[in-house]
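One protein chain is absent from this view; the other protein chains keep their places.
On to chain A.
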């Protein structure tokens, strides 16, 4: 069976996806983008970006938002409203259904949608390198039977067997992986380029039921852009007395800048619009430079965002559901990237919305998953697990050193060489940990074992290779091998990946919550380890070649090392305190070492490179190697 593609046939933009290697993946268009405008010029057969670019020139022949006409009666409210705002002609056709008239030809909305689907098919075939005959297409949850039938026909005209028509919110829920056998109620908030939909779904045993749906078919990202453009034009007029809205060239530049500003303000709190030489006044050039803060943007579009609240209320009332019964709120549509939109949704439902899937792609991805279920792809392909949390071992200073990072696809294996923390250390303890926190004690212990019989050697010399290996069933094998003697110890831990969702969630949240504290703790430990290394190294030098230092210097260094040692032993010490003493000690050591070499140099006049840097270089080397406790 060939691949079944999933198509999000949107009002303003469409997207295509397919299952590959057991995962849904967006198919890039021939233009190299993840979505394309649902715009069609049927005479020259232009679809997508190309059709959009000639829209101004050829407005009466360029059809956009055709989805609003699918299966609609010409006399109906929706068709009439669409006619009002569309430069192309809409008439009554067979059975009073709305059709589009271009020149002396008429097109049904199905035929126009088919052109969009044809592009989707062609792009998918180019990407997959094989013929595509089957598709799953999504429709809004409120589409009635005739609208669904029309969508199916569109697919057939495009040469696709429509395996299923799926509700957009259902597809989104699938993309968010909400079909895993739980019985719960979820809300899908979909604010796209031109339409807003909110749906309440009930999931149970892999079946999705749309309990209610509401929205506004004329509200979307384009309205947000207009508000920003209006604001920029009015501000410029206030400042310079020139109305840029009359200048198409200037307006085009503002339009591009406004969209960019809107996108930027989702991740930054302030953006600057810089359009030099935007226009002229009395032969003098005028420049548009303006700062827009996120707060200003939110103020400008507040009424648009508020418009989404009433539909949410209605949807809840229609579904006869309390806010407290909702298990999950998921976000779909590019506009939901805006922090203010997320805030309003959060405030309304009293719940942090889930935004883990790219909102522009969720519906197409879900359609592809549905296609995968039909073709057997999803059920059959071995779904490879990932490790939900990081796995590692405890190293010097009670630090957790990760070996297998979280979200690694298993089976997987990783080795790393460690060493000892003190001289003549006969054994090492391998303490296996799971979790995201940098300090060992804050993570979950999975097991531990001891590798002994390590031959006496200075710290840092023995090489102990620790290997983590997780098989496809989530069984973790940890082994430690002394490379010198070949002696090995190992442990097997079952269910290393098999944590309950709650447990994983709790551990991730804790890691986030304590991130700041943990960072400080880790810094302190790192600093202490650095100090410890310096103390040991320097004492060794003093012991081996202390006679080369004069007694005063030796005493001075000893004193500073003792102070440093005392500092790191204190229970209430801080990173700063250790750092100050460490710096002092390091400087002192360097100073005396330099003097030492200088003196030696004057005596022997060596020809080789100066070695004054050596003690420092040594310290650095020691820091690099990680050490097992």
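Note that a residue touches a chain if its C-beta (ideal position, glycine included) is under 8 Å from a C-beta of that chain, and two chains touch if they have at least 3 such contacts; residues count from 1.
Everything that follows uses one rule, which is that contacts and distances are computed from a predicted model.
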Absent chain [UniProt protein name; select from "Protein GrpE", "Carbon monoxide dehydrogenase subunit G", "ABC transporter ATP-binding protein" or "Threonine synthase"]: "Protein GrpE"
Touch criterion as defined above, residue of A:75, A:161, A:252 or A:325 at the omitted chain: A:252
Absent-chain contact - pick from A:32, A:241, A:486 or A:552: A:32
Contact footprint on chain A, counting only the chain that is left out: 20-22, 32, 46, 50-58, 127-129, 248-249, 252-253, 274, 276-277, 285, 377, 380-382
